[in-house]
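One chain of protein is taken out of this complex; the other chains stay put.
Then we have chain A:
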Amino acid sequence: MKIAVCVNRVPDTETRVKIGPDGKTIDKSGVNFILNPYDEFAVEEALKTKEKFGGEVVVISLGGSENVEVIRKALAMGADRGILLKDDSQRDTFSIAKALAEVLKELSPDIIFFGKQSIDYDDQAMPSLVAELLGLPSITVVVKLEINSDGTLIAEREIEGGREKVRGKLPIVIGAQRGLNEPRYPSLKGIMAAKNKPVEEREAPKFDNKTEVIEMLLPPPKKPGRIIGTDASAVSELVRLLREEAKVI
């Protein structure tokens, strides 16, 4: 089976965001970048799919040359080869999706995995949009996936207050959610092996942005709250404040 997984490089979750000098993006100085956490579930599921059906796992990432790091991490986990779509410009989701779709079309995988969202721009659009551009079905926020040998599959995706079971078949695009699996840690052997796995570099095909960021802002500072007590005796005052001052209960 031909399996593709698309990965992104993002600031880690402990990052304190500062606005960069352009006023439109974050200040990247001192920021620690990691493989997007949801992409770990995508890589793991790609590897499990390969273990079940055989084939090859290709990792694709679009970004600057530093994105090789996240490709290498996926290779260390067990993926077979990587493609880096080099691009240093500021692209919107649509423009990235078009570039990914162009490369994926050429690969024509049986299944394509994404993390359900990238924890930088958080718009959760990439798996659905790339699928649409490829003319493939998609299922996102997937927490369980059973692929049968005839290519039919059943996925469970998270919805408000529960899950829905979705029927589909290959080829398909899957957006992986936490809970789908337990991502493996790269072994030392895996890390060593990853250094010799091929990563092909290409210029990312250019497409226009459809959106324009006017400015990036920090959330308005919250005015400091009140500590109304240090034990259970403060409870009646708390309830009074919630009812009479905040009027939320």
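Brief remarks follow.
Heads up, the rule we're going with is that contacts are C-beta pairs under 8 Å (C-beta built on N, C-alpha and C of every residue); 3 or more make two chains touch, one makes a residue touch a chain; residues count from 1.
Assume contacts and distances are computed from a predicted model.
When the listed names "Electron transfer flavoprotein subunit alpha", "Monoheme cytochrome C SoxX", "Light-independent protochlorophyllide reductase subunit N" or "NAD(P)H-quinone oxidoreductase subunit 2" are checked against UniProt, the chain not shown comes out as "Electron transfer flavoprotein subunit alpha". The residue from A:Ile26, A:Leu107 or A:Ala193 that touches the chain not shown here is A:Ile26.
Residue in contact with the omitted chain (choice from A:Leu84, A:Ala131, A:Leu145 or A:Ala176): A:Ala131.
Where chain A meets the missing chain, the touching residues are 11, 13-17, 19, 24, 26, 37-38, 92-94, 97, 119-129, 131-133, 137-141, 156-169, 172, 175, 178-179, 209-219, 222, 224-232, 234-236, 238-239, 241-243, 246, 248-249.
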